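Here's the structure, in structure tokens; my notes come after.
For this depiction, one protein chain was excluded, whereas all remaining protein chains were kept in their positions.
What follows is subunit A.
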Amino acid sequence: MPPRIRVRPRALCMRCTHASTPISTQTASYASIATASATVPAPEAHQSFRATAPIRLYPPTQPPSHKPPEVRKTQLHRQYQSLLRSSPLILIFQHNNVKAVELMSIRRELAVALRKVDAERIKNGQDPLADEIRLQIIQTNIFASALRVVEFFNPEEHITEQPEQQILTHGLSRRAHEIANNRKLKLELEPILSGPLAVVAFPSVAPQYLKAVMSILSPSKGDFPAPTRRANPDYYEPAVQQGLQKLMLLGARVEGKVFDVGGTKWVGGIDGGIDGLRAQLVHMLQGVGGSLTSALEGASKSLYFTVEVRRLDMEEKEKGSEEKKD
């Protein structure tokens, strides 16, 4: 389907009136010009046309894109951009020929585990996020391109240089494409973005959820134990287990920074998430405050002692000299 371009009748009318009777529209706009225009010859037709606001040939909700917008690739590109912009924490997996049944059962287990975390969060009065976290298989090259746009294209940049020209700020525009296509700029994630990839995106950095996801998708014995056979017998179905063998965690992108598997485990191991970290920080600062006051006190105390000792010393000396004089 070609892009719908609405023709605005008013814009067309403006063109017609300018071409036929330029003076009448010109005099009507400003009173001061109206007096002047009696002596000054009428401006040429194309000049008066420029003086009006530039006509936008597209609807405001559909700015023109560099690649044809009706293609699936373009829409995926846009979708991945919004995914990357909206999720600060993204886990990247490689999937090696995972079958549809296996993928389905893995997704089911993931949803079950996340719902458990949700129940805990609701008890604590925090908002649940489980519906927004899902395993998504991505088109690797389109994702890489979208990541380049997200990393390197800043829509606010150069926006004031040419005020009369319409500058497009969306991620599919030609400007975004040109900036992102600069091969001198290197992505940190570039070596990872090849081969078959899947992504788990989190709408916020929530280590609780990260922990749940890690313990389902890439369990390790120490930090992220898989659910026990008794607690969750479905997890040990052959479909799930065979699918998990083919899923490898490669790394993570946390708030623009790239972490390897060890780093991801570290992020997942933060107890209590951001609140836990805040508590730790407060604790630490309290400790620092205490030690700081004692340190300052110590300095003043020791100063007092030295001065006192010196005073006593001087007094003794004075006494000594007085005795000698006598």
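As a convention for this text, a residue touches a chain if its C-beta (ideal position, glycine included) is under 8 Å from a C-beta of that chain, and two chains touch if they have at least 3 such contacts; residues count from 1.
The definition used in the following text is that contacts and distances are computed from a predicted model.
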Hidden subunit of the complex - UniProt protein name among "ATP-dependent protease-like protein", "serine C-palmitoyltransferase", "Isoaspartyl peptidase/L-asparaginase" or "Large ribosomal subunit protein mL53": "Large ribosomal subunit protein mL53"
Candidate in contact with the missing chain, chosen from A:Arg56, A:Lys73, A:Lys99 or A:Arg278: A:Lys99
Absent-chain contact - pick from A:Asn154, A:Gln245, A:Gln280 or A:Ser321: A:Gln245
Among A:Pro191, A:Pro225 or A:Gly320, the residue in touch with the chain that has been omitted: A:Pro191
Positions on subunit A contacted by the hidden chain, ascending: 94, 96-99, 190-192, 194-196, 242, 245-246, 248-251, 258, 260-263
